[in-house]
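Structure first, commentary second.
Only a single protein chain was left out; the remaining protein chains are all shown in position.
So that you can tell them apart, the chains are marked A and B in the order they are listed, and the count of residues begins at 1 in each.
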């Protein structure tokens, strides 16, 4: 029903971003566009969504055929300009990054879903009927009166899908819809997509890694329970288009894709461990009781906000980490992993108990004063990038702990070398892709040189090569006498990289032990 | 002709409603002239209630007319950035307070929008910003016309490339602040008896103790503190612009051709 043929696509007439991919979608298809960071996935999806970039100086040659209407593009001024409003009635698009897709003027989920038809002047009665229908299929009915800005990740993603699909478009294009979602939320979104597909919608999804296939069982019971299917799953019938450097390298069934050796293009598969060889060796016993991190009986409660506590606290957590160790914090959502991690550099302060980092107890010193000893990687790294080149960005950490500019820049260059970003050191951090931006944040941490690393979901959204870089860096840091505490949902990564796991549930440690027990 | 493509000339932006713009500007200027030159009630005796009414009606009404005149010419790309500027004004105004800064910084969003999307969008952002702020702090309401003026001047400064150099941005901030201070002073005097923050009132007190009339003292204070505030704001915005990725700027035709 829709067919996209890309001869070539470039931004600013420079490097070709896409060369040669062809993508065809029929009703009820599920197509996964996969490829490592920078392979051109997003550009391909935007073309499907009718965003040819002609207003931003991009050059597209090729054609888009919707039913029997063919639009030809020659990369010139005379090319057709696509009317976004009419195009979206046929092809719905959900881009990356949820906040930019919310109108921000809706107080309820229902209003947000109704935003499109309301703009088109659909009368109130019909408006409600349309919203109710799409909410019903996506399991959003109980959420219609909720504030869209206070939803969980999975609920928000489903709301965005509903808002895009309320026109009953026949094709739904989603750019990395699972990015930043935990397993339960990802399963919830995957189930919603499967419902739409069974209703006849053609689904196109991009992902940095290959999904696992869904078992052909009935899914999406009325009250959405955490579905017993693998997260980020795709139906068995799914097709895969793999890209590498903007060129198509594979086009076929999901089953064939899993055995096609796509890892040589940096495309991994859900649930695979990072390919870095043997299991971790036990660290050398630390020098006479010198624990790098020591927590004793730490308890913490979030202050009440508007009557409801806004997160799980901690209840009597105690453990220690010696140098050379990598510890994984694991457990379900809301078990207190992030809360615990934020205590390690003073972002949160314990109500009772004690925390000592490298022998220094955390009391009332400003958070910034721990940056030289504890490096923290946030789950959302974009919140810290603010310099105009990658090099300056990475040099900010060492500068702010008091190093002089030449020294800081030398360390920054070395760190960029280690994460493999030396080539883009003069680029603007925001000109890079998601994976590279995360590596910039990691390089920033390396350049500052703290002995203890606290990493929140370090592998979320990474492609296979970046995940391997991460694993290798963690091991090297531990071997060099540092220590790492990471909160993660990535079981395969934790089991390959960490020496032991601490399992948290409801703010307390329930199991300690080697990863082999997990 | 395909049913999905559209003619190249079509665009959501249209011409401004000139009559409304002219009326709005006239009303604001007339109000200012009335307040400053005629000084309806000298403040030594009464409390100038007629002046309060006129300043409220004239400046608010003038601001509303300006916004109504500008609305049709706003493209979607300026439209999406205006709420952001308004939210920044209010949020950074509060953040500046929590960081313990001595200046308001509550025009950063207005100036940013003006630089990215042009003088018209800047003026509208300033006026609407104060109107919305009025819902949390009614004292912001009568200053809507002054805020619109700041957005307009910042946009003009950007049009002539003054944000490309820090010292030029600082100079533009000085001028804008001075004009803004001049316009704000009579509002502060006639509406609220020049009451403001302890800091600004201390400056007024100094001039008053030297024997200045209230309007003169408030005007001098406005010239001083608003200029300082706008110099800082303009320089901050120039620094932020400098750090923006090209991708973020490319979406604004006004900033692209600047």
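Here, contacts are C-beta pairs under 8 Å (C-beta built on N, C-alpha and C of every residue); 3 or more make two chains touch, one makes a residue touch a chain.
Everything that follows uses one rule, which is that contacts and distances are computed from a predicted model.
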When you check the chain that is not on display against UniProt, which of "Energy-coupling factor transporter transmembrane protein EcfT", "Sarcosine oxidase subunit gamma", "Septum site-determining protein MinD" or "Cytochrome c biogenesis protein" does it turn out to be?
"Energy-coupling factor transporter transmembrane protein EcfT"
Among A:137, A:384, A:436 or A:501, contact with the omitted chain is made only by A:384
Of the residues B:23, B:36, B:132 or B:156, which one touches the chain left out of the display?
B:132
Kindly state which of the options A:62, A:80, A:110 or A:507 is in contact with the chain not pictured.
A:110
Going by the touch rule given at the top, which residues of subunit B touch the chain that is not shown?
12, 43-44, 46-47, 49-50, 52-53, 56, 67-68, 71, 74, 76-77, 79-84, 86-88, 90-92, 94-96, 99-102, 105, 108, 112, 116, 124, 128-129, 132, 134-139, 141, 191-198, 201, 204-205, 208-209, 211-213, 232, 236, 239-240, 243-245, 247-248, 251
Since one chain isn't shown, list which residues of subunit A touch it in the complete complex.
49, 51, 84-85, 87-88, 92-93, 95, 97, 99-108, 110-111, 114-124, 127-128, 131, 149, 163-164, 345, 347, 366-369, 371-372, 376, 378, 380, 382-386, 396-397, 400-401, 430, 444, 448
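Just so it is clear, only the chains that are shown with their structure count from here on.
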Note: in the complex, subunit A contacts subunit B through residues 50, 56-57, 66, 69, 71, 77, 80-83, 86-87, 104, 386-388, 428-431
Contact set on subunit B toward subunit A in their complex
2-8, 83, 242-243, 245-248, 250-251
